[in-house]
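All protein chains but one are shown in place.
Take a look at chain A:
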């Protein structure tokens, strides 16, 4: 299993500066989370384990008195020799691998998902290459785990064991699969967010590359000074030129109190045109936005289903 695992934390991400800390899993059963103790679901069960141990001592002393002894040490050793390559250790191995993946994803989640701020001096910012790498590695890893589960399942079926053991092993594998699916969901959520952000970014960059402010101000006819909008092409540049000339004219004409009626009409027409163009743009933008959100949601769902089918 070791040879197959593609994801070894710390080595596959190129140029990733942060050292990866080892996270210890704290899901041991003995842990009683403090927050749950004060809750209203009190359990009235009584722990009599100590009583049991005391009974054991009582019986021991009683047996000694009667003269019955038990040969303890030899049997202990024989019991401990459980098959190393048995079903259970391998299943546990798969689980620990999935846990590693989960820890990895969670650890880098914040950085992965972080809004690509355009300030490139931010140290914790991940490059897209790194993100792609994570995606790839995660996918390979998930596939490997899924195949390992399938392999275990085939083996378990072929082995000649009792029905109960077969059923038990089947259920164990189902549990592991469910766990894997949960972790895959983490991954696909991250990915969906990333996709959406990428599309958002593209949208913004199309309409206002240098300006950080939003363009969606429909009613205002702000002169879009010095912008090159690819879509509108020549029309826009004409209007820009016109705007510039209008501005110059405006400055020149400022001296005069009144505008000639033709000029007024021309300006009005221009206004109308610009307003309607803006409106169209805004509608288009809204539509695209909506579609993207839906697509990303769909993608999430389908990714889930596909993973389900694959596993």
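Assume contacts are C-beta pairs under 8 Å (C-beta built on N, C-alpha and C of every residue); 3 or more make two chains touch, one makes a residue touch a chain; residues count from 1.
We adopt the following convention: contacts and distances are computed from a predicted model.
*Asks:* What is the protein name, per UniProt, of the chain that does not appear here: "beta-aspartyl-peptidase", "TPPC8 first Ig-like domain-containing protein", "histidine kinase" or "Sec1 family domain-containing protein 1"?
*Replies:* Looking only at the record, the undisplayed chain corresponds to "Sec1 family domain-containing protein 1".
*Asks:* Check each of A:128, A:157 or A:174 against the chain that is not shown and name the one that touches it.
*Replies:* Going through A:128, A:157 or A:174 one by one, A:174 is the residue touching the chain not shown.
*Asks:* Tell me, which residues in chain A touch the chain that this view leaves out?
*Replies:* 25, 27, 29-33, 36-49, 51-52, 55-56, 58-60, 63, 70, 72, 75-76, 79, 82, 86-88, 95, 99, 102, 162, 164-165, 167-172, 174-176, 178-179, 182-183, 186, 287, 290-291, 294-295, 297-298, 301
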